[in-house]
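Note that one protein chain is taken out, while the other chains of the complex remain in position.
And then chain A:
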């Protein structure tokens, strides 16, 4: 762990300025990931700018939807009555992740910025293009059962670890940010990026930009949704594969479909063609399998993670079945519905 300076920002403007003035500075809120990364010498910030006192800690109604302040703890979102009434998919995904202690400390904005759980990324003794661009990616031929099957590059096969973000991708949230050049709104699909030639960059956020809120649009997937997470133990493990499904139904016919996958790519994975295939079709396993086939046609497994392709196929079918039937996966009863 390195030495670092510490400042506390009193306003958003102060926070943005503090970061803009120092290329080695990082924001810190819950610190549930950043502090670990600092202990592992993966992150070596010269300065931490504490943003926990900023007034970004409320959930408010906004343009017919909800605005989740960047500093609202994950636990607060998960148990918020309005979130549970209107966006139960989000609440479910949050409860599928981490532990109560972590959810109490972790924030909405911080959750967006979690870094991968790739073993090599966390081990400073090994090469890693994400940690040290150009050094190589031993995961490609090494221990890669948790790694990506979609959208990877020859630089990086890491996956994005968040559960919350998979739900937000399906819900088409919008991330409001403020930076030295002012405010901008980033559609969720554009917030995280694929590794390409710059695996060190997980998101499109620029240095000095701060997340203000995550806005949930005025839509209703509260009847037909699920968050189905498959992992190596029944709690407190990152997803091997997860599925966030949100449907609107006309009887047995799918009117609107959103489908996002976690644990399979460098970002929450969506496939517009697969979602289009679902629309106007009867909700049955054949339909769901077709969508899964579309998504997984471009899957590329590595030494140890080929099982993820079949697991994702089955999880998509089961998740869509749960959503269509209105029987979402419970996050407390570990029996899969």
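Here, contacts are C-beta pairs under 8 Å (C-beta built on N, C-alpha and C of every residue); 3 or more make two chains touch, one makes a residue touch a chain; residues count from 1.
Basically, contacts and distances are computed from a predicted model.
Not shown: a single chain whose UniProt protein name, out of "Sugar ABC transporter permease", "BlaI/MecI/CopY family transcriptional regulator", "Xanthine dehydrogenase family protein molybdopterin-binding subunit" or "tRNA 2-thiouridine synthesizing protein A", is "Xanthine dehydrogenase family protein molybdopterin-binding subunit".
Touch with the chain that is not drawn comes from one residue among A:35, A:105, A:143 or A:189, which is A:143.
Interface note for the absent chain: among A:26, A:103 or A:117, the touching residue is A:117. Although one chain is hidden here, its contacts on chain A can still be listed: residues 1-3, 40-41, 117, 119-120, 122-126, 138, 141-143, 145-146, 230, 232-238, 240, 307, 310-311, 314-315, 318, 334-336.
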